[in-house]
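This is the structure, below, for whatever I ask next.
Shown here: the complex without one of its protein chains, the others still in place.
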Amino acid sequence: MGLRDYIIRRILLLIPVVFGVVILVFAIIQLVPVNSRVAVFVSSGNPKELRPEVIQALIHENGLDQPVWVQFRNWLDDMLHGNFGYSEVWNSPVLPDLIKRAPATAEIVIISAPIIIFVGIFLGVVSATHRDKPLDHASRVISILGTSLPSFFFGVILSAIFIAQLGWVSTGRLSYTLEGQLLVDQSIGRYKAYTGFLLIDTLLNGRYLYFVDALKHLILPATVLVFIQTAVLVRVTRSSMLEALSKTYIVAARAKGLSNKEVINKHARKNALIPVVTLSGLMVGGMMTGLIITETIFRFPGLGNWAARSAQLFDMPVVACYAMFSAIVFVLANLIVDILYAYLDPRIRLG
Amino acid sequence: MDTKKGRFAEFKTSMQPRIKEFKFTMNRVRKSPLSIAGLIIVLFNVCVALLAPVLAPPKLSDPFMIPRDASLGWRYEPSPPSPTHPFGTTSLQVDVFYGCIWGTRFAFMLALEIIVVIVIVGVSLGIISGYYGGLVDEIIMRFTDIILAFPSLILAMAFVAALSRSGWTTLNAVILSIILVGWPGYARLVRSETLRVKSEDYVEAARASGASDLRIMFKHVLPNSIYSMIIVVSLDFGTIVLTAAALSFLGLGAPPQYADWGRLIYDSISWSASGFRYWWTYMYPGIFIVLFVLGWCLLGDALRDVLDPLYRRK
Partner (left out) sequence: MYLTHFTGENELETEDIVEIKDLYLNFYTYDGVVKALDGVSLDIKKSEILGLVGETGCGKSVTSLSALSIVIPPGNIEKGQIVFHSAKKDFDILSLDEKSLAKLRGHYISMIFQEPRAALNPVYTVGEQVAEVYFHHRKEELIKSVITELEENLKKASGLKRSTYQRDLSLYKKMLKNPKSLSLRFYSKIPILRRFQNRMKKEARKEIVELLKLLNIADPPRVFDMYPHELSGGMAQRVVIAMALACNPYMLIADEPTTSLDVTVQAQILYQIKDLQKKFNTSILYVTHDLGVVAEVCDRVAVMYAGNVVELADVMSFFKNPTHPYAQSLLESIPRPGKKFVSIPGTVPSLISPPEGCRFYDRCKYALEMCPKTKPKLVEVEKGHYVACHLYGK
């Protein structure tokens, strides 16, 4: 069948799923009664205190009394033109907000992901190859702790220790004074935000102090994310490696005269990584979930925080947009992972 | 006289292999300290949940509402642990000890409710999907695909937000959302088991002897998948409670003053900004959560170690 055909097939299978995702999100929005949905379109005054006629007028004006499929078409149409709705909580259109906040979250992810992957796989392999030795026991304990420790509890403790008690760093992306200064400088043009990524922009503007500060603020959220995700990865890598090491071809490789190290690195590892790769797709979903909680605790102005606050206040446009966004990211991540899997395992791509 | 004795002896011999398996299993469990730890923790949690009314006598009409201590007034600031309040109080003098104890009971009830529904729905849909195949299978599988395309917490959040907006209590919304997000996993598991059983010979034999189709499926698929399901269920006890706690933590779960660990930690966020000063507001609920989830995780792992060889031997 070949790798190319496999990729094409997987992409084609994606389309109905994405379509289904869109439909499901729409269905969720429809759950909210029409009278409530109107609140989004109210430009002044308190939505709850409107007179019935005003509400009816708004409903009619915004097409909320049309049949479902018409509403659906209108909604799709809006989205394809970049209109994802308006948020009452944040008082601004949804899509631009998403784009504005994405870099902050991306920074956390970019810092955490390599650490998770390298440490997780390394510990998992070492754990499996030194089975039942102290290192194995230690990493197993850590990984069990990581899976049962809720991220919010861990985050609250870290926040209590490092932010409150020790005062090493503050919540948010930058310390209070620096952030204020940055905003001022930005408004008078002395600081240009080229990418939205603080780590890049601060360097491009030559503000090294700010760079260090931004980095410092990334440490705590990243730590929470890394701890939880690495625990999962270590567990899976360990069991996958143990499984691979029990196979006959390992004995055969030793019988060929290969040294222990060669056997592990050349033969076992490649086979063991295959299920691990599959899992990493799921980990992306786990990270997005973890980000919601982490950003809330550390008041980090990223996508997770945005979604959490909006959900708390039942702001449907934001929640719907975020749900779609995360689903698409998740689906894409799994697609990449599946392709990688086919690349690594000839049994899949050659049918 | 004779026949009774004979029948008992027969029963004994027929039980022999089962007893042997059981002894073998117990032996293996005994040798692993982590499994014992898991079992102890889970049993401890069960005891606390069962003894909740004894350990923390309810004072309000709904036992799951944590009583406030009027004698301490309506002070906002949490009070430290004292003889009357072993774990201290959190905002507005809500008793943390009461919250943790009844929180255990609440966690169990929540998890049980949700798991029962998820298992029934998931297993039925899984068997139907696997057995009938064709269009029915495709439709059900598309549903699971779509639901599983979302990270579970995010989809649950969206459901809770929408349902709450349309008048549901947040707590009921949470229960429904977790159910909606949780059944696809079981459906998939049971479906693959059904497909496997479908191709086995004894299904043909049963069909040949006239048994009705669905009945065969239930009769044969269930016992076979029970081992893997037990493992998943025990792990899910932990994850469901974690998800519910996470939702409560985000303000989307239990209402204020409710005996839910996540809610208690939500209430403690502002107090954690003072560092260790009000440590009891978040440490105690947090430890309870960790213990609960840890216990079920260890138990699930232990069950997997024990049941896997049995499963493979079959």
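In this document, chain identifiers A and B correspond to the written order of the chains, with residue numbering beginning at 1 in each.
Operating definition for what follows: a residue touches a chain if its C-beta (ideal position, glycine included) is under 8 Å from a C-beta of that chain, and two chains touch if they have at least 3 such contacts.
Please read all numbers here as calculations on a predicted model, not as lab measurements.
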On chain A, residues whose C-beta touches the chain left out of the figure: 247-249, 251-260, 267, 270-271, 274, 344-347, 350
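As a convention for this text, only the chains that are shown with their structure count from here on.
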Centre distance in Å when chain A and chain B are each reduced to the mean of their C-alpha atoms: 25
Interfacial residue positions of chain B with respect to chain A in the complex: 34, 142-143, 145-147, 149-155, 157-167, 238, 242, 245-246, 249-252, 262, 265, 268-269, 272-276, 279, 282-283, 286, 289-290, 293-294, 297-298, 301
Touch list for chain A against partner chain B, complex: 16-18, 20-21, 23-25, 28-29, 31-33, 36, 144-145, 147-153, 156-157, 159-161, 163-165, 285-286, 288-289, 292-293, 296-297, 307-308, 310-312, 314-316, 319-320, 322-323, 326-327, 330-331
